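The complex appears here minus one protein chain, its other protein chains still in place.
And now, chain A:
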């Protein structure tokens, strides 16, 4: 396998925050209890109104974040588009299902069905940009985005691709989220559940390239995803990359600060007693691809660092599953 390096050269997001990048932890909004909707940007600056009317919320958010990430990298068409989503295009899925049930399978139209497939956002971006390259969508719960990132990482490293547009998208679907509140998986404004999260939505995209530019945020050194966790894995992961534990200066953690996953995060943190830590879900809320926003914050943080701190490590898991590690190096 060749030793290509992989750089994050552009990023963009739609989240509960006001802007799409350049975040400052001290001024960022914090998540509210319950369900939080993403702040919708002015889409008409970036997309023609005729196509906007046909787009669902997830497609709009994804398209916008993708365009910002590419704009920043001065790239028109990427070689590949790889996305991750936990629940896919929920709004259209619910719309089609609800009409189906209400009308007993009568009077249905195809639009909602067409837009309900999990790869709608990736497909629509390809269509808009005329990108005939590789196009994958990962849908594996809380490692959906990490799976997409790993795919791009391996292809650039293995010289299958020179660059890739990678993103995570999840939208709030009112019925599904209400059901998840019934299942006590999402808090309500009134009630905190033992394993309830404060949920949100958003889209975050990255442009990855094998060449660094002056604008590069960080280098992605390695990614690891496993369905279970043992403590030795972190040390092995770092030593495989020839990095000592004390060289990791900051941690970005996908913790929902729940009792059920506390032990995973506290045992992780205990390995890095002096590292700075950021619990990014405080600023983006929980959704299956919230870790994409975590990577955005970590990449911006890495770029701004002036001291000797070279490495940033991201760790995400949910309910003891989908444990992912992403290792960044300052450019």
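In this text, a contact is a pair of C-beta atoms (placed from the backbone, for glycine too) under 8 Å apart; a residue touches a chain by one contact, two chains touch by 3 or more; residues count from 1.
Note that contacts and distances are computed from a predicted model.
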{"item": "Chain excluded from display, named as in UniProt, from \"Hsp70 family protein\", \"GLPGLI family protein\", \"ABC transporter permease\" or \"3-oxoacyl-[acyl-carrier-protein] synthase-1\"", "value": "\"3-oxoacyl-[acyl-carrier-protein] synthase-1\""}
{"item": "Which of A:7, A:43, A:64 or A:138 contacts the chain that the document leaves out", "value": "A:138"}
{"item": "Contact partner of the left-out chain, one of A:151, A:171, A:219 or A:261", "value": "A:151"}
{"item": "Sole contact to the chain not displayed, among A:123, A:168, A:254 or A:285", "value": "A:123"}
{"item": "Absent-chain contact - pick from A:19, A:176, A:213 or A:305", "value": "A:176"}
{"item": "Contact partner of the left-out chain, one of A:45, A:105 or A:214", "value": "A:105"}
{"item": "For chain A, residues in touch with the removed chain", "value": "1, 81, 86-88, 93, 96-98, 100-101, 104-106, 108-110, 113-120, 122-124, 126-127, 129-141, 143-144, 147, 151, 154-155, 157-158, 160, 175-176, 178-180, 182-183, 185, 225-228, 288, 321-322"}
